[in-house]
Structure formats: structure tokens, C-alpha cells
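Mind looking over this structure? Questions follow.
Excluded from the complex is one protein chain; the other protein chains are retained at their positions.
Presenting chain A:
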């Protein structure tokens, strides 16, 4: 056996670290969401469990674990359980290709703070995003309930529609950077300017599409309680419901990390290379900068949710197909023309 055990150990530690951080951030996003909502609606919000209600997510999690688990008699039991599990797994998978920081040097080993720097990172994200539909569709169908099925069909067609515009906006970014590796895109921004300056329209399209991909307001048609009694997770109870809700927050976290990395410089921050600090310290500061950017995006997600009402379903589809996709195509054409002009002059 010739296996590099140090390499495997390093990756296992990294994967567990990223998973734990994703879960903790998602957990505290629920607290953040309630606090932001309460500030926007001029209320106090959760304040009973711990200081400023900081223990509230733990209490919620405990409550979900101890609630009675109900699996409807007429449902397909295996698929009913598979649905939320898939939603959770797919939500966690994207974090593998996001560069969480530069390299750390510990005892002579340099450790890259990225689980996998594959040269097709962006395509990998497309792949995982396109799999996100399964959890919702299987759960909705296996519940054997009309409302669940309707909501899951809505969610699936919404995700499929907005995936196209999202892909087209990313293609413009790819043409500009000339690489599919997210790490390289971040490194280019470290030395040049942030991509949002060169791709403002592409960024706006990506932002809107990621709202739709996460099923967040104003695109939360699949959870429209006024018409669908709650959405695709209508029949779910206990922690299986918790998984669906939790997957949404992990998706938000990952989308925020992705937008920060692709358009806002990722772990790089201004004057990063001219501070003259030790490389390890710069790496840690860079990771902190990435998390500050992520928190700003998370706040934006919540701010929009408590400010803008939900679309009607036909408006949502019209926005996706008639405005987002043509805009993304135009953005791609203009970017292509500029890239071509630059390469010949």
C-alpha cells in the first residue's frame, strides 16, 4: 500500500472543518434572520434563550430533534426519507471547490485552505446546482400530497429556468478570466481589481439567479403558504423538516461564499501584499475578510426577504426567460467582443 496518509488526514480535517463551519453559520443564520426581521419590523425578536437570544438556534434544533416523526401512510417511505437527505448532501457538496483562504504553513507543510483545487471548479458548481432539484422533487412527490407535488414542480421548474441565466452570466466571467479554477479567479482579483467592476451586469444577474436557486423571497413560490399550505415540505415533521429548512440556509451561505469569491475578491483584501505581515497571518486575515464579505451577503439575502413581497408565478417565469436570459446573452456578447478586441490590439 502506497498511500499518502498525511494528505488524507489533511483533507479529512479540512472537510470536517468546512462542514462544521457551514452548519454553524447556517444555524446562526436562522438566528440572524429572526433578528433582522425583528429590526425591520420594529420588534425585539428572540431574546429569551441566552444573551440576545444567542442560544435560540440550539433550542430550535433540540426541539426539532425531539418532535414526533410522522411518515404519512400513503407515502413512499424510502423516497420520503431520501428527499431531505439529498437536499442536505447537495447543499454541503459545493463547499469543496470554494477557496476558503490562501496557504497556511505549519511545521514545513504548506496546507491550502481549499478542499479540492480542481481545474473545472465552476463546472463542478454547475453540476451540483443542477442536482439540487432532486431533493425537492423526490420529497414533494413521495409525500403523496397534491400541494407538495405542485410546490415541488414549481420549485424544480424555477430552479431549471434560472440555472440557464446563471450559467450564461458565469460564461461571461469565464471569458474574461480565462480559467475555470475558482482559486485562480481569486488570485487574479488579488493582483487586479475585483471582478464586480468589470462584470457589473453579470454580477446582478448572478445575484438574482442565486436568490431563485435558493428559493428565497421574492422567489419563494414553492413555499407560498397562502396557496400551497406550506410547500414541498408540507408533510414533513421533526428533523426531516429541519433538514429542508437547514439546506436552504446552507445554500444561502454557499451562494454568498461563491459570489464573494467570483466577484468580490474572495479571501483577498485591499493592500493585502503591502502590509508586510507574516504569510500565515495574512492568510488568516484573508479568511476573516472572506467571512465578512459572506456575512454582508447573508444580511442582503435577509434584508430582501423582509422588504420585497413575493412575485406571482407567471411574473417569475417571465422575468427568468424574457429578461434574465436575454440580458445574460447580451452581457456575454459584449464581454466576448471586448475580450476579442483586447486580444488583437
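The rule is short, and it goes like this: a residue touches a chain if its C-beta (ideal position, glycine included) is under 8 Å from a C-beta of that chain, and two chains touch if they have at least 3 such contacts; residues count from 1.
As a working rule, contacts and distances are computed from a predicted model.
Q: Name the chain not shown, per its UniProt record: "NADH-quinone oxidoreductase subunit J", "Succinate dehydrogenase iron-sulfur subunit", "sn-glycerol-3-phosphate transport system permease protein UgpA" or "Amino acid ABC transporter ATP-binding protein"?
A: The UniProt record for the chain left out of view names it "NADH-quinone oxidoreductase subunit J".
Q: May I ask which residue of A:130, A:188 or A:229 touches the chain that does not appear here?
A: A:130
Q: Using the definition of touch stated at the top, determine which of A:70, A:120, A:197 or A:334 touches the missing chain.
A: Once the missing chain is taken into account, the touching residue is A:120.
Q: Which of these touches the unseen chain: A:15, A:39, A:64 or A:79?
A: Spelled out, the listed residue whose C-beta touches the missing chain is A:79.
Q: Touching the absent chain in the whole complex: find that residue among A:15, A:81 or A:153.
A: Touching the chain that is not displayed is residue A:153.
Q: List the residues of chain A that touch the chain left out of this view.
A: The list for chain A reads 1-3, 76, 79, 82, 118-120, 123-124, 126-127, 129-131, 133-134, 137-138, 141, 149, 153, 156, 160, 180.
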